[in-house]
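A single structure is presented below for examination.
For this depiction, one protein chain was excluded, whereas all remaining protein chains were kept in their positions.
And then subunit A:
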Amino acid sequence: MSAPNKSYDPVEVEALKPEEIARRTDEALAAVAAAADLEALREVKAAHAGDRSPLALANREIGALPPHAKADAGKRVGQARGRVNQAFKARQEELEAERDARVLVEEAVDVTLPFDRTPAGARHPLASFMERVADVFVAMGYEVAEGPEVEAEWFNFDALNFVPDHPARQMQDTFFVQGEGTKGDESGVVLRTHTSPVQARTLVDREPPVYVVCPGRVYRTDELDATHSPVFHQIELLAVDEGLTMADLKGTLDHMVQALFGPDMTTRLRPNYFPFTEPSAEMDMVCYVCRGASVGNPDRPCRTCSSEGWIELGGCGMVNPRVLTACGVDPEKYSGFAFGFGIDRMLMFRHNVEDMRDMFEGDVRFTRPFGMEI
């Protein structure tokens, strides 16, 4: 490099002349604007803003200027380079946005494609419905009790005031278990014909107050057809406490049908006979389907309730004091109420199941739509 030239006029350095810088700046801005894609912009950047670009080279000349000229030239070059860099940045963002938009379009899929890669499983509606019914009572403070399906006759009948040879004992078509060394039905063991033996087991085991529900599977010797099954499901309720009344029974039933079927549901009690309750009643609820509109209205027959307006749910009543005695509960001090009804029938009309067989054949087309809970 030559010695400082005191008389040197910075204006006369070609690259730092204002016109030259302006020209280089305009060239760079035009090239940036002309860059069609990110690749072209990268090349433009190298040419106009890189280390060998005219503005970068011009910048180097500043050092050679006399001090008084340096500031002026530096400002000029700096502003030019700033403008070019700004433009690059703006164009870069613009082109990137264009590229991203294009890629997203290219990556678009048909979101309507089905995806049944792993078919869903399901609970059986009877199982989940039993849980739902139990939960209504659990929420009220009841507990869930369970018992064996192969049951001693004493629990299934005797303790429940079905005395031997009582006609009521023949009302229920019982499966008898063969005993070792006994013949016929003498083993004293049966498939439970109702969930009521769990009542007796609970009372034998616990001190009152007792508030339990017992859902479960029961057996009677009916052939399977559209409305009968030899294996079916019941839920039993038992409340034993001081001062319980039939009005309490009625209120509990009302609460249950409202919780399960809707707030406008009501129940009706009709006198009936069961050995283990006294007084006893048959419990009906307003027809879930026609709400009574089919009664006396031949134009709107209801298959669910046979146009009776009521659906029979099951038996109930005040626990017979003899049952309390047999289970070691003092009937002078305690009273109780109980009911039991068929889950299967309830499910049938709640979900419009036409044929009982559908519930016991295990066809996945029937069960799958019920999902996890009903």
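Throughout what follows, a residue touches a chain if its C-beta (ideal position, glycine included) is under 8 Å from a C-beta of that chain, and two chains touch if they have at least 3 such contacts; residues count from 1.
Keep this in mind: contacts and distances are computed from a predicted model.
Trainee: I notice the complex is incomplete. Of the names "Succinate dehydrogenase hydrophobic membrane anchor subunit", "Dihydroorotase", "Phenylalanine--tRNA ligase beta subunit" or "Iron complex transport system substrate-binding protein", which is the UniProt protein name for the chain that's not shown?
Mentor: In UniProt, the chain excluded from the picture bears the name "Phenylalanine--tRNA ligase beta subunit".
Trainee: Which listed residue, A:Leu244, A:Met285 or A:Ile374, touches the chain dropped from view?
Mentor: A:Leu244
Trainee: Have a look at A:Leu57, A:Ala71, A:Ala97 or A:Val150 and name the one touching the chain we're not showing.
Mentor: A:Val150
Trainee: Which one, A:Val177, A:Val289 or A:Val353, makes contact with the chain that was left out?
Mentor: Considering all chains, including the one not shown, the answer is A:Val177.
Trainee: Of the residues in subunit A, which ones touch the absent chain?
Mentor: Touch set of subunit A with respect to the missing chain: 113-124, 126-128, 131, 138, 140-144, 146, 148-155, 158-159, 161, 163, 165-168, 170-171, 175-182, 184-189, 191, 204, 209, 211, 217, 221, 223, 230-231, 239, 241, 243-248, 250-252, 254-255, 268-273, 278-282, 318, 320-322, 325-329, 335, 359-365, 367-368, 372.
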